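In what follows, a single structure is set out as structure tokens and then discussed.
Here the complex is missing one protein chain, while the rest keep their positions.
After this line comes chain A, so read on.
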Amino acid sequence: MGELRDLNQLKPFHLDVLKEIGNIGAGHAATSLSTLLKRKIDMKVPNVRVVPLQELPDQVGGAEAEVAAIFLRIEGDAPGSMFFLSAIDQAERLIRSLIENEDFQLKQPPFDQIGLSALQEVGNILSGSYLSSLADFTKLNLQPTVPGLSIDMVGAVLNYGLMSISEVSDHALVIDTHITEADNESEETSGHFFLLPDPDSFQVIFKALGVDVDE
């Protein structure tokens, strides 16, 4: 299939490989978060799907849902975009317990700077551990950019990460992993990792893992 640009050409075993990538990356990130919070963090089996760009925001509550979003670009052998998205309430909970300040809120600015820095740092740690495990596993050179933080509508923050994909395709391949706090009875998702490889990166990733793309 040569360029492997048409995502519909991906076979079930390709998706399984990508699922494993989500497992390994988010697994390491969950461990880091668990260490940070001194709490048990659970991770769900990753969801790997080819989604029309328009429908991507619906996976996290719709275009207008408000989230705390951490975004970074992956540079190096297999460029792509990565998001850690968390509902406002969940992000508040996370940061409150981290900085031991029950007044921290993300609903109305101005936001507490220490809390924001903590959130940014959480993003750094999570995405860093996700990516470094991925780089180890694939033996690829993957460099994260410094993450950006935004508290805004899902649709608006996703626009950005979709830019390089949308130049090539109307679909994105999303490796989505939910992480939750193990003792959180409401079972609300603490966060989603979205890994969105650029279209040209699939071939690189599969090749690095010895998976045949021309089958």
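One rule holds in what follows: a residue touches a chain if its C-beta (ideal position, glycine included) is under 8 Å from a C-beta of that chain, and two chains touch if they have at least 3 such contacts; residues count from 1.
Please note the rule applied: contacts and distances are computed from a predicted model.
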{"item": "Identity of the absent chain, which is to be given by its UniProt protein name, from \"ABC transporter permease\", \"Phenylacetic acid degradation protein\", \"Probable chemoreceptor glutamine deamidase CheD\" or \"Cytochrome c oxidase subunit IVB\"", "value": "\"Probable chemoreceptor glutamine deamidase CheD\""}
{"item": "Residue among A:Ala26, A:Val157 or A:Ile175 that touches the chain left out of view", "value": "A:Val157"}
{"item": "Hidden partner chain, residues of chain A it touches", "value": "53-54, 57, 62-64, 66, 71, 73, 108-109, 145-146, 148-160, 162-164, 166-170"}
